[in-house]
Each structure stands twice: as C-alpha cells, then as structure tokens.
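Only a single protein chain was left out; the remaining protein chains are all shown in position.
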Amino acid sequence: MAKKLIDFVQNKFASEVLDAHSRLGNDTVTIKREKLVEIVRTLRDDPTTKMNYLRTITAVDYLPRQPRFELVYVLYSMTHKHMLILRVMLEEADLSAPSLHTLYGTAGWQEREVWDMYGIKFEGHPDLRRVLLYEEFEGHPLRKDYLKQASQPRVELLARERDSVEEYNIYVNDRPSSGSRDE
Amino acid sequence: MAQDFNDSFDSYDPIDQDINNEPMILQMGPSHPATHGTVRFTLTLEGEKVLKCETEVGYLHRGFEKECEAATWTQVFPYTDRLNYVSPLLNNFGYALAVEKLLGIQVPERCDWIRTLMGEVSRLSDHLTGIGAGALELNAMTAFLYAIEGRELVWDLIEQVTGARLTVSYGRVGGLKDDLTADFAENWKYVRSRLMEIYEMTHKLLTRNRVFVDRMAGTGVISQDMAISYGYTGPVLRSTGLNYDVRKDHPYFKYGEVDFDVPIGSTGDNYDRYLVRMEELRQSIRIIDQCLANMKPGPINTDDPRVMLPSKERVYNSIEGMIAHFKIIFEGLQVPPGEVYSYTEAGNGELGFYIVSNGTGKPWKIHVRSPSLIMMGGVHKLIEGGLLSDIIPTFDTINMIGGECDK
Partner (left out) sequence: MGLEHQLPEVITTRLESVVGWARKHSLFQYPFVTACCGMEYMATAAARYDMARFGAEIPRFSPRQADLLWVVGTINHKLAPFLRRIHEQMAEPKWVIAFGVCASTGGFYDNYATVQGIDKIIPVDAYIPGCPPRPEQIIDALLKLQDKIAVEPWDKYAYEEKKRLREEEGIIPALPLFQRPE
C-alpha cells in the first residue's frame, strides 16, 4: 500500500515526476505544473486509486530558497482509504497554477484561501477573491516578508486609549452643581 | 351614473398594475444571533424561497498561522485551544500527534489512554453545545438549559483535571500537563448518571416533537456525492450514509482497542444530523467507561530529553538540568526538518495539521485543515432551494465554529 500510489503516478506520468518519497508514512510526489489537472483527474477516476476526496490545498513559502513557493495538494480515497500528497514548485515571477474547481467542489474556497494568504493565482477559477480578509487589504500576509504586526485598519482608530472612569470624573466635577446636590 | 361607475370600475384592473416582482436581497449580517459566530449571508429571496446564497466568512480571522510562525512549538498549544473552542482538547491532542510524528517519538501507554478519554470528554462538550444551541434557536429553551447544565458538569470534570474550564492547553509534545486526579473515577460516575438523565430528558423533549421534526426533517438535504465533493466530513458526511470515521479507519491513540459504534444516517437532512450527534454522545460515554476500566498506572510523559523538561530537582541542583531546561524553553524543541500531514477526528469532522519544520525551535509553517471553513464553502448547496426559515436548523446542525472557520 505504501508504494502503490507512487508507482501508479510514476508509471503513468513518468515525465512529470520530479521526486517521490514516503517519509513519515505520507506518500509524496513532486510533479511539474503543466499536467496537474490531468494527473489529478486520472487519480480521481481510475478505479484502482479513486481519489475522490480533496483534503486540503495549501502553500509553503521557503523565502531564501528558489523556487520560493510550493503548492501542496492532499488527496484521499473514500473507497480505498489511501492518501497521496502532491507538491508543485512555483517560482515567484510566475506565480500561477491551474485550478481544480471542475474536479472537486471544495477546491473553490481552498484556492481562494491560498490566493488570499500567498498570492498564488489559479487559472480558470471563476471567482478568485479574498475569503478570510477584506478586499481593501493589500499584500498577502502569510508570505515571509509580510510583517506580522502590519495592520491595515478599516475605520479610523481613536488616537489614544481613554480611561473612561477618569474622563467621567472630569466631566462630573466640571459641571455646575444643580440645586439639591451639595457635597 | 351607474354606467360611469361601472366604466371606471372596469378600467381599474389590478392585473395590469406594475407589481414589483424582482427578487429581494437580504443581508443576514455578521452580527446575527443564529449564526454561531460571525458569518455573513447575502440571500436572494423570492418570497420565502432562497434562490441564491453567498457566504462571506473571515470576520473572526485572528491570524493563527502567522502567530504560530512566531511562537515556539510549545507556545502553539494555547492557539490551538481557541480553534474549535467548544472542544479544545481534541485540537490540542491533534497538534501534539502531528509534532510527535515529526519528532518520531512514542508516548507511554497511559498517556494514550488519557488522551482518548479526555478527547471524548471534550467531544461530549461539543455535541451538548451544538444540540443545545440548535434547540435554542428553534425556540426550545428548556432543552438549551438542560444541555448547558450537562456541559457545566463536563466542564467541572475538565476543570478538576486540567485547571481551566474552556481554554485548557492540556496537551504537550510528548505527553500531557498532568495526570488525572485521584477521585476522577468517582466524579465521572456522578457526572455520567446526570448526563444520562439529561440525555433522556432532551430526547423526550425533542426527538418525537411534532414541531421539531417538521422543521428538521427534509430540510438541508445533501447527497453523498455532493458531500464528498465539497469536502464534508464528520457527522454531516455520516448522516448521508457513508461510513467514514477517522477513529475507525485510521486508528490513533487507543481508539483501536476500545469498542464503540459509529452512527450512520440515511437521508442527509438536518434530522439525521441531530440524531447522529445524539447517538455519538452515548458512544462517547461508552468509550470513557472503557478507558477508565482499562487504564493502568504508569508514567504519562515520554522521557526523551530533547522534548521533556527535566525534573525540578535536577533543574535546581545540577548545571546540566538547568541548561537543558533553559534551552528547551527559550529556543523551543529542536524538531528535525520535514513535513507531515496528520489528521484526527474532531467534533465537526476531520481536523488536519500540515506542519513544516526547518529544524529550529519555531515552526516554519502550520496549516490547519479546518472542517468548518470547508463546510462553509459548500453550505450554499444546502441552503439554496429551501426556505428562509430552514437556514436556522441547517446552520445549527452543521455546527460551524467561528474560531475554527476563520482560523
């Protein structure tokens, strides 16, 4: 079971596979970007693999290293109960990948999240906008060169914190005394 | 004159009037009592029927992944508590399992038993909150009060063992914070009897209630293929008939050695999801009984010195102990470089952690595969075509938790 999926991918698409390993129990195959949709479609439809469940899509940013970004797809089969991880390396200058939204319904939102956090465009995606952050936000926060505390407020924040008890006392002591209140 | 009156009456034909029959756009905004947490729906309605539903999440985005990159491996535990904040122990243990896979260490047996036990206690809290809040929104406030009282009893148990009611940070890489208390078994007996009473009372109030069944049965239906394609797991997927539970299919901790059933639904509507959750309550109680019966005394933390803090006598009396303590706390655990994807069964479905380490004491990346975010990606399929008032039970039985959805 451990090598079956890696052998399947290597037999069918030998030219696309750059690397394969099975460390820590996770079968992992690194492939080139061009035939990604075809590979995933074969994995989904072939009766021996039947990977009908896309667990997650995520990306990793290895900043000082080139190629800088890496897309990770985790596929799973509900019938055979086996899992495969596909990795695609991406350069910073050419940051796009084909979209899987026609194959899996969940790919729509997962790819939007990767776009939101890392800035990787997905070609063919019908509605590529931010999902967790707001439209006016500039930049992609999970990249390693985005400062953690660089916030972009939407409303004008009040300049200093106010101590409302003290403010209240200033107000109370400052008003002219009314008739019956004599301290 | 009668002629004039009849003429003017004939020329007034209400069918020729220009009736505005465009669909109405309604915002069910971020601050709404029925959306648990903050989700925004933009609904296009025709009368009461929902034609189109656009979901917008992210109103609780707190930057979990970015915060974890700036914290050491052990400092991530409080952040994982606040992901699915009604069952924090399940998140803690899921993350600890992932890091232990990267390190390649094994925890002692008693630790596995306690993790199974406390995980199921947390799952009890999750399902009680889901059922209680769902009942509250369908105007069954008594069931809500019963469920919250049951949850308070469970939180009393958790507080005795871990020290906190809600955000516990009980798991550690390589073990746990503390062992169970000496009188845990007796307290569990009392809580168990009260929980069975509460279960019976809620069952009597809700399951055969005409109004409840009318609102829940037949609404929010999803087919099995659609559910798999949209990434649903957990009680939602099991209510459509597919038998997929991570605890049975890929057992971890001690789930392979305890005996429990997985409830499966058939129609994929809200009523089935409610029944699946009620039955999972009983199965969790069964698992906890077996854990307490099979557990043997022993150590709860691994003794690998790369990971575990040395004992206080060694820290204060020897220079090696002090240096080891200092390095583990200040620099973090030295996890070897690599990636791993590890998954466990949380209250809402499969919770996965994809962790990348570059060999230092701080993680390079932690990605949470949160079931709630993925469910929100497909919730428009459940809502469109139904009535406006069906959104409430649908949203309750899905049990979207805001902290997990927006990370």
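Labels A and B are assigned to the chains in the order they are written; within every chain, residues are numbered from 1.
Definition applied: a contact is a pair of C-beta atoms (placed from the backbone, for glycine too) under 8 Å apart; a residue touches a chain by one contact, two chains touch by 3 or more.
From a predicted model like this one, the values you see are computed outputs, not experimental measurements.
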item	value
Chains shown that the absent chain touches, full complex	A, B
Option touching the unshown chain, where B:Leu43, B:Leu60, B:Ala140 or B:Leu157 are the choices	B:Leu60
Of B:Gly94, B:Gly347 or B:Gly402, the one touching the omitted chain in the full complex	B:Gly402
Where the unshown chain meets chain B, residue by residue	29-33, 37-38, 58-63, 66-67, 78, 82, 85-86, 129, 133, 144-145, 148-149, 151-152, 155, 165-167, 402-403
Touching residues on chain A - with respect to the absent chain	133-134, 141, 146-155, 157-158, 160-162, 164, 167, 170-172, 174-176, 180-181
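Definition applied: only the chains that are shown with their structure count from here on.
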item	value
Distance between the centres, which are taken as Cα means, of chain B and chain A, whole angstrom	20
Complex contact set, residues of chain B against chain A	57-58, 61, 63, 65-67, 69-70, 101-102, 104, 226, 228-231, 242, 244, 249-250, 338-341, 343, 350, 352, 354, 356, 364-365, 367, 369, 373-374, 376-378, 381, 406-407
Chain A residues within the chain B interface of the complex	23-26, 28, 52-56, 58, 60-62, 72, 74, 78, 81, 83, 85, 104-106, 108-110, 113, 117, 130-134, 141-142, 148
